[in-house]
Structure formats: C-alpha cells, structure tokens
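What you see is the complex with one protein chain gone and the rest in place.
A, B, C, D and E are the chain letters, set down in written order, and residue numbers restart from 1 in every chain.
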Amino acid sequence: MSSSRRMDHMTWPEIEASKSKPVIVPIGSTEQHSQHLPLGVDAMIASHVSEDLAERIDGIVAPTMNYGYKSKPLSGGGPLFPGTIDMNGVTVINQMHDVLGELIADGFTKIVVMNAHFENEAFIIEAIDLITRETKGVATIVETNWWDPLPENVVEQVFDGLVFPGWALEHAAVTETSLMMHYEPELVHMDRVIDEGNVTPKAYVRYPVRKGDVPDYGGLATPAGSSAERGKLIVDACIDAVADICATEFGE
Amino acid sequence: MSSSRRMDHMTWPEIEASKSKPVIVPIGSTEQHSQHLPLGVDAMIASHVSEDLAERIDGIVAPTMNYGYKSKPLSGGGPLFPGTIDMNGVTVINQMHDVLGELIADGFTKIVVMNAHFENEAFIIEAIDLITRETKGVATIVETNWWDPLPENVVEQVFDGLVFPGWALEHAAVTETSLMMHYEPELVHMDRVIDEGNVTPKAYVRYPVRKGDVPDYGGLATPAGSSAERGKLIVDACIDAVADICATEFGE
Amino acid sequence: MSSSRRMDHMTWPEIEASKSKPVIVPIGSTEQHSQHLPLGVDAMIASHVSEDLAERIDGIVAPTMNYGYKSKPLSGGGPLFPGTIDMNGVTVINQMHDVLGELIADGFTKIVVMNAHFENEAFIIEAIDLITRETKGVATIVETNWWDPLPENVVEQVFDGLVFPGWALEHAAVTETSLMMHYEPELVHMDRVIDEGNVTPKAYVRYPVRKGDVPDYGGLATPAGSSAERGKLIVDACIDAVADICATEFGE
Amino acid sequence: MSSSRRMDHMTWPEIEASKSKPVIVPIGSTEQHSQHLPLGVDAMIASHVSEDLAERIDGIVAPTMNYGYKSKPLSGGGPLFPGTIDMNGVTVINQMHDVLGELIADGFTKIVVMNAHFENEAFIIEAIDLITRETKGVATIVETNWWDPLPENVVEQVFDGLVFPGWALEHAAVTETSLMMHYEPELVHMDRVIDEGNVTPKAYVRYPVRKGDVPDYGGLATPAGSSAERGKLIVDACIDAVADICATEFGE
Amino acid sequence: MSSSRRMDHMTWPEIEASKSKPVIVPIGSTEQHSQHLPLGVDAMIASHVSEDLAERIDGIVAPTMNYGYKSKPLSGGGPLFPGTIDMNGVTVINQMHDVLGELIADGFTKIVVMNAHFENEAFIIEAIDLITRETKGVATIVETNWWDPLPENVVEQVFDGLVFPGWALEHAAVTETSLMMHYEPELVHMDRVIDEGNVTPKAYVRYPVRKGDVPDYGGLATPAGSSAERGKLIVDACIDAVADICATEFGE
Partner (left out) sequence: MSSSRRMDHMTWPEIEASKSKPVIVPIGSTEQHSQHLPLGVDAMIASHVSEDLAERIDGIVAPTMNYGYKSKPLSGGGPLFPGTIDMNGVTVINQMHDVLGELIADGFTKIVVMNAHFENEAFIIEAIDLITRETKGVATIVETNWWDPLPENVVEQVFDGLVFPGWALEHAAVTETSLMMHYEPELVHMDRVIDEGNVTPKAYVRYPVRKGDVPDYGGLATPAGSSAERGKLIVDACIDAVADICATEFGE
C-alpha cells in the first residue's frame, strides 16, 4: 500500500515531475453491498483498479472520492439500508468539477476518471462537461469504469458455468464479489451469503422508495460461484481495455 | 488496516448494530507538505486519529474525505504548489452537509468530525449548523481536530528542547512530521528536509497569491527534531482529550 | 389537439376537479435528430405518449418541458450539431423539482414523469428524490419512458425483418422515426435519410467532444424500415405497460 | 401548426442555414386565468405572437418555455388557485440562461425573448445580463412582450367603448381574452365568465398570500367586451412595433 | 442619528423587549444618481423613511442593506456609470432571505421591507415568498416603498407647477432630489444639475447595454423645481399611507 503512484504518497516535487503523465481519479461510494461485502466495495475497487492501471500506463492516482451519488434500488439497493451514505447530485458534480479543475490548473492534460459506482456516472460527466468548457478543452478527460470496457467474451469467461443477470443487477453479486476476493479477500464473508436468486428488475422508478422494493438482505443477484480467479479475469481484461483507450486518446 | 471499526470495512447489518455508538468523520486535504512529507498528510492523520479514537470510545469511523478546502499561504503554502488539489468553499460545505445528513437519517445521534486541515474549519462548521437546523438538533455533533484539545503542558513536552512557532506555522513542521513518523514512517523522507527556519507570518491576506509568498520549498517552520515519540505524545494526549469531550457531550 | 386532458387547455376549476386523477409530466429535449427528423422529436413523442396514456388511465397531462439535459455523442449525437439546445444538469433538476413541488402542493398524489430523452433520466430522478424528501412522500411518483416498459417480444415485433442495434443507438433510428411517422408524419422526411449503417458504440466517454465522434449527418443507427405501423406497435405496447404500472402503483 | 419557422419542426441542417436570422424565444407560464380561460394562456400567446413575428421579420422560433415565475396576487391571482404551477426565481433565471447560452454557442447573434407572463420579466433580464457578460456581448438580445410596445392610440382603440383598468389588472381580462379569441377561440368559454368588475390594486405586497386577496373566481378585471377583432388589433400593432425594434437593434 | 429605534443602536435585551413590535428592513442600492446626487441616495432614503415610519408606528429599524440589485438603464442609468455597485439576483434574494429568516427566528412576526431601489423588488418578493413557505407563514411580511403608496392627489401636489414624467423616469429627478433636500441637504449639489429634459423610455430592454442608452450625465428626467418642501410632502404622505397599511395588516 505504499505504491509511489498514489498522489497522496508523493511529495509536491514528485508531482511536479509527473505532469505529463496520465492522472487517474478513482470515485466510489459508501453503500450497502448485501451481507457478505462491506460498504466500501466501490471505493476500494475504484482505488485498486486505478493503481493497477497507473502501473500499466505509467500514470499516477489521485486520492479516492469515498462518497458518491445516491444508491438506487434497482442498481444498489437504495437508501433504506443503514450505512448507505450518499451525496446529492449537485455535490457530486461540484466535487468532481473542483478536483478536475485543480488538476488541470496544475498542468495535467491526460485525465482518467475511474468510476466504480454506476449511479455516479451522469453527475461525473456533467462535471467533466462543465470543466471542459471552462478550461476550453485543454485537457483530454476519459470517463470509464471496470465493466463497460470488458469485451463480451471476457464476460462470458467470467460467467463460465454461471448465469450473467445483466449489469444492472450485478450489485454485490458475482463480479463485485470476485473483484473483492481478488483485491481484499479478508473483507469478503462468503459464509454470510444470502442467496435468493436474481431479482426481476422493474421497467420504471417509483418514489418514495419502500422497504420491500429490493430483497431485505440487500442483494439483487446471486454471488454464488464468485472467486478470486474470476476477479483477476475482470481486472486483467479491464486494464488491457482501458490501457488501449488511453493509448488512443492520449497518444503514446 | 482491517479494523472492524472502519465503516467501509463493515457490512450494513454491522452498521445497523452500531447506531447507538459515536461515529467519527475524518476530513483531510490533498495539499503540498514541503519536500519531505506526502500530499496525503492531513487525510492520513485524520484517518489514523479517528481510528484510535474509535478504539478508545467504542465508536466507528466513516470513510475519509480526502479533499478539503483551499490551502492558504499562511497556513498551508497555498495553491501554487503542484499537487495541492482543493475544493471551493461551497463544495466543502455541501459534502459535509450531505454526509452528516445521511448519518443522521440512518439514526446516528453522536457524531464527531475530526478535521486535520485547518482551512476546512469554517466550512465544516457551516455544514454542521445547516444540517443541525434541518434536522432540528436530533444529533449532537462535535467538531474538533488534533491540535486544539492538546493541553498546554503537552505542547511544551512535545516541543521539549525545541521552539514552538505557533499553530499557524505548524505546517509540515514538528507536529505533522512527528505524527507521520508515528503513523506512516515509510512516507517520511527526513533526508529531503529543507530547513530555512521559521517564516514570519503576515497580519493580513493578499490576493492574488504570488510565488515567493512562502518559501519555495513549501514549509513554514522547521521540522528539525521531529520524532515518532513526539508524534505518540500528541496522539495519546489528543485521544485522551477528545475522549473526555465525547464523555461530556454524549453522556457516559 | 384540443384534448380536454391537457392542463394548458383546462381552466382552474377543471383542475380542482381532477386532483385525484394521475397527472403526467412530459419531458423531452431540443436536440438534433439526424437529417430526416426535426429537433422537437423527444418533446413531441413525450407529449403524444402522455396524452394517449392520460386517455387510457383517466389522467391529465401537464405542459411539456421542451428543453432537457445535454445531448451526449453516444446517445444523441452531442452538442456540436446546431439546434441542439441543452440545459445544465442543475437546471434540469430544479425545473422538474419546482414543477413536481407545485403539483403536490395543489393536491396531486399520483404523478407520472414521462421522459423521452435518455440523457434526462438521472437528473429527473434526482429531482424526484429531493421533492419526495421535502414533501415526506405524500405523493407517489413514477418515472418512466416509452422504451423501458416495452416487453421483449414487442421489441422483436417492432424490429421484425430488421436488426435491433440496442437502445443506446436508437437515436433518430427505427423506433423514433416510426413513432414520428405515427404521430407527426408530415414532419418526417424519409427522402432526406442518410444511411451509413450503425455506429459501434465506445465503452467510455471522452471530453472535449470532437467533430467526428459521431457520423457527421447526426444519426447513430439506420432508420431504414421505419413505418407508422411499427410506431403504433410501440405506442400500444407502451401504453399497455405503463397503464399496468399505474394500476400497480396508484391502486385500482 | 407546421410552420417551418418553428425550430422544433426544423432539422439541424435547416438550423445551420438559419444562423444569421433572428431567433425568438417564447416564454409563458402555467397559471390560472379565471374561469373562462385555460392555464396555458401565457404560453400560447407567447408562441403565437412569436410565430407571427418570425413570419414578419424572417426569423425562427425556439421551443416555448411553458413554465415561468410565480404568479402574484396583484397581477396573476397568485399561488392558491389549483393549476398555477410555478418555478422558483433561480430556476427561471437558469432555464433562460442555459437556453440563451446554447443559442449563442450555435452562432445566433440576434435574439428576441418574447415574454407573455409579467412576473417573468426581472428573472429573464437577470438571465440575459448574466449570459451577456459571459459571452462578452457577442449577441444582441432584446427582451419584450406584447403589451409594452403597443402605442397608446392602439390601446385606446382596443378599449374603444370599454374602460382600460391598467396593465396590472389585465389578467384574464379584455386583452388576454381577446388575444385568445383571435388565436385559440375554441379554448375561450365566454359562457363561464364571472364579472365582478375591477379589483382595486393594493400599493404593497403582503405575505403569506391568503384566500380573499383576489376575487375567488380568479379574475382581476372584467373581460366583458372581448372580441377576436380586438385581439387582432393588439397582435397587428405588437408585430409592427416589435418588427421596428428588431430593425433598429439588428440592422436592416 | 442616535434614535433608539435603530436596531444597530440597541442592545440585545432591548431587542428582546421589542419582539412584538413591527420591524422595518430598509434596502437601497449603491448606484449613480446623476451629477448632483450621491451614490447612496436609495440607501439613505430607505433608512430615513424607515426611521420616520418606526417613530410613527412604534416599530424598530433593522440595519440598512446598502447594496441591491443591478441598476437598469431605463430606471437607474445602468451598469456603465462608475460607482454603480450591484449584486446578482441570487445574492439579493439570499441576503433578504437570510435576514428575514433570522428576524422570524428571533420571534418577530410583523415585518415591513422598505425598498427604495425599484430594481430590487422582484428579488425581494422572491425572498419573502421563500422564507414564508419555510416558516409556514408565522410572520406577516409587507413589502413596499415610498412611491407606490402615495395617493394620486399627493403626487399632483408634489408636482405642482411641474410635469410628472412617470415613476420609471423619476431617477435622480424631482422626487429623489426633493427627498434628499429634506433628509440630507448637504449632499445635494443643485449647482451641478445638468438638465436635458426627460428621456423617452423604450418599450423593451436590449443587451448588451451601451454608452448612449441613457444621457451621459446619468439622469433620466429633470430635477428642476426640487425642494425640501416637496420632499416633506412625499415623506408625510408615505408615512401616513404605510402606517395605514401596517394597521390593516398587523392589527392595531
């Protein structure tokens, strides 16, 4: 945990010397992840993937944003579970806006926002749009995550012998559990897994959110079959794919 | 680093079971700390002190806010050093406001905000005031840091054989360096220390900030004489004092 | 166009008499829709579907919000096409928040937000969440659109003999063109269709947006094969599905 | 209703070809208009006058903003009538600001904001001022309405045989009723007119607004004597006057 | 100037004892007032009228807001004159909102906002509306000024032998000059009066504002004939009228 690629572990002269490198900004959330995974899953995965990516593309990693946008029932279980600590949309926009603005003011022109909490996406992109206008596009900013860049055949491999329920339901299920088994095995409690199969997602949103909108243990799909190996498959393919994106967008 | 007192390491049923405990919210910054300390000093100290405090008072620790309010020349070196990544005042207010609001919505009524970046203070307190009004004061919220609660005699002990330059200049100096030697020794580079003595603080603020407003290596006072022992002195006295504060404010 | 179900065509005593009915709020956008469809596609579809739905469920229709959130390259062609007139995220949130708040203040407790512009969604839901908290959940608010509720077999029917490129690319393509042929045939210019096949969507977002990120005629997938009949298929199935949702959420 | 002067009926290449033309932005409200006129009066009048003006000056018409600032008792009856759906001042400012900003970004430099809801005015002008500063005045923006440009002798003609109560009371009275009889006769219900004469306006504002601050049927002055002919008189004179304004401000 | 009716001259126990009295909040501006009147005209008139009113109705006067909303060419000469120091609309709203909120929190339930700068009005009323909703209407808030309550016959008396140009042009003209001769004679420089007669007001607003939109000396109508006596006429009638308003709205 003392990688010299983490900005918070570097001194300012080291940053000064790194301005031409890509800088990766991890953003997660503090959100319930069923009974077998901890609240910090998204923040931890965002951090780890960012560090692995930095290693691959010779980049550096900004400090992780540990709080994100509101958990929704259909993708994260929603606000009624204790420990789900969310921020309003405007706050998420402003947080990302200010941090990107400072990185650009420092001279960074190659920025990757690595998001591990689906609900953050629209607000992150709003922040990127706003800061891009204000700074007249001097920096190239890529926003991505660990799931969208995965090639279809890798998803198939990851779910080999299992059933892929669709990304919307992959909350505290096979992919996140496997990633945590790969990165933070001691925080995964497979003995506490409650498996009630997969939820059938609704085609709409209804407020107020009510107890019972999601299974009361907090999961949306089964984590059965998760393994560190499947986690590594995801990470390797993700890093490959995002490294390619960076090569395309930042030039060699 | 896998303390079960960290919310991000806990599952939601564990949070459910902890609602009557104090919850501690650490907030730091991403700010230059001279040439011998890394950018994450404030965030790391806030996190560690919060975990030690949680251990003492049987509390839990919310995820750390790694970005804070703007570094000022007279207390942190200011915005011109690369790697100082700040947020606007409104963003700092909203971030803390939203997180406190969610903790209160979850049922927590004993909250400590542990701040390790002086410039955050006014904005944190504004957030506390706003959320207290909105929630009609159902939660008791204490805001403090690691320096204000230190008894005068402890400060004297810490600076035994040294000269205390006043808290304003204690940026990347004896206290922060000693705390980092206690908590994160491998991130302290005493061989890189540049010691030009103590700055004489100005009695006013002037904008725009200019190169030369502070010494160009980034420090405001000498870290000479720092040691892990002095760091431990600070931590022990701080935890004692804040535990007393919590006893007073939260009941036994 | 003089349906008595449109609020803007009703007098206030007629509104007074309708408070127990569902009220439907249509929101669209002003956005390029390739060379054969006009800028108002989303607003017009939202309005028409809302009126059809109102007829079915004995509801009324609030005035249409004609401007929405920013068009994105991967789902709408992006901001570089003239005539794409977008609002910032905060503005979209506040617009919906204020209107919902007034409907609730007037006594409406059954509200459907009918969205026809994908990019609006996250900001609409933020508005719904905020107003729900402020009004303590007295109103049941459903957010949906014309695509998510379509049963899979209807999508197959709609694309009978054609290839469904996925919803992300369905911008100015078969579904929207068919809906416009059904609702506003005189505004569809099939003679101007430019068909360069389907775009391959990227797994990430990159800013600044550049000319060339999408085909320069503005479409993402072919509208070839569009017809009023396919449009009617969509409408009928959508109305059926949303009427069912309303029955579930609003009672009988 | 399929005029090619409406932006929402045009394709983006048609917009591209129209950048040197004036663009007219209609803004109305959703507000009670006594018992004989519908809620959409302001939005409909703004739209129709804008289209007539566009025809005259070879301009185009942006989509109508159907929601506006809060109805006030002394000019619109106030918030207590069901169906009056208002937005906060900040929202009205931001909505207009964002839309004007996008029009200017698209290259339009001749903009007319056509307002038909008195209460909108201060907030529209704030938006115009803000966007003018941000875009360094590259566009000429005219804000007007259908009443201020009317020459005094036209007002006399319109009220020939009637008594003009002053513009403040002309809410759902002779001018608006006549305009609706001219533009949307089927939405005017003269059989439902309640005529209690004219209100005496107060020289101050008092909050909270109370039932009884205005007559409980919602009107402020009598619509007796309204006719489509009087409506046409207003429209013709207004278009003449605003066309002159445009000639003065935009060049030939 | 040491009236015990000024809150800033009172101690907190004196405020405590005054909670059942009306409190008057004066708001002015810092705005050019031609060459013979100083920038503080609006703030000074607001203050003096408030103190006179307080004397009459046994009320107290809150500290004056010396900055207000933007000066407009047609009513104040506009932003291009040096010394016109304005605030954005949102700031004016928030300033009044916060101050009213605190007065209400202190227990005041009879509040008069005395405005002396026409352009402030819409933003003041927005603030009153917002705080009234938030505080559920516990306080009665009257918003008025020194011109609207004047009976028509008083206006005729004030302009006896002169020509009333309409309120819109009464900027640095007969009424304001006379009020200043009554209240602050040493700040009136009749020897510097430039008299170019009355401006013909435009029926619209155009941005950007340009030099030449108003006469370059800054006045809109002639101050010729101003006198302290005319000023006293205005004040006496205004105080009478507003005292009546207060009696009506606050009870005896």
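We take it that a residue touches a chain if its C-beta (ideal position, glycine included) is under 8 Å from a C-beta of that chain, and two chains touch if they have at least 3 such contacts.
Please read these numbers as outputs of a predicted model, since none were measured by experiment.
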{"item": "Displayed chains contacted by the hidden chain, counting the whole assembly", "value": "B, E"}
{"item": "Omitted-chain contact residue, chosen from E:Asn88, E:Thr109, E:Thr135 or E:Asn198", "value": "E:Asn88"}
{"item": "Residue among E:Leu74, E:Leu103 or E:Ile234 that touches the chain left out of view", "value": "E:Leu103"}
{"item": "Hidden partner chain, touching residue among E:His36, E:His171 or E:Arg230", "value": "E:His36"}
{"item": "Residue touching the undisplayed chain, where the options are B:Met10, B:Ile27, B:Ala43 or B:Ile93", "value": "B:Ile93"}
{"item": "Residue of E:Met7, E:Val113 or E:Val199 in touch with the missing chain, whole complex considered", "value": "E:Met7"}
{"item": "Residues of chain B (touch criterion as defined above) contacting the omitted chain", "value": "70, 72, 88-90, 93, 119, 121-123, 125-126, 128-130, 132, 137, 140-144, 148-149, 203-208, 241-242, 245, 249"}
{"item": "Absent chain, residues of chain E that touch it", "value": "1-2, 6-16, 19, 30, 32-40, 43-44, 62-67, 79, 81-88, 90-91, 94-95, 97-99, 102-103, 105-107, 186-187, 189, 192, 218"}
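FYI, only the chains that are shown with their structure count from here on.
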{"item": "Number of hops, chain B to chain E, where each hop joins two touching chains", "value": "4"}
{"item": "For chain A and chain D, chains touching each", "value": "C"}
{"item": "Chain C and chain D, separation of their C-alpha mean positions in angstrom", "value": "27"}
{"item": "Residue list for chain A, restricted to those that touch at least two other chains", "value": "88, 90"}
{"item": "Chain-chain contacts as defined at top", "value": "A-B, A-C, C-D, D-E"}
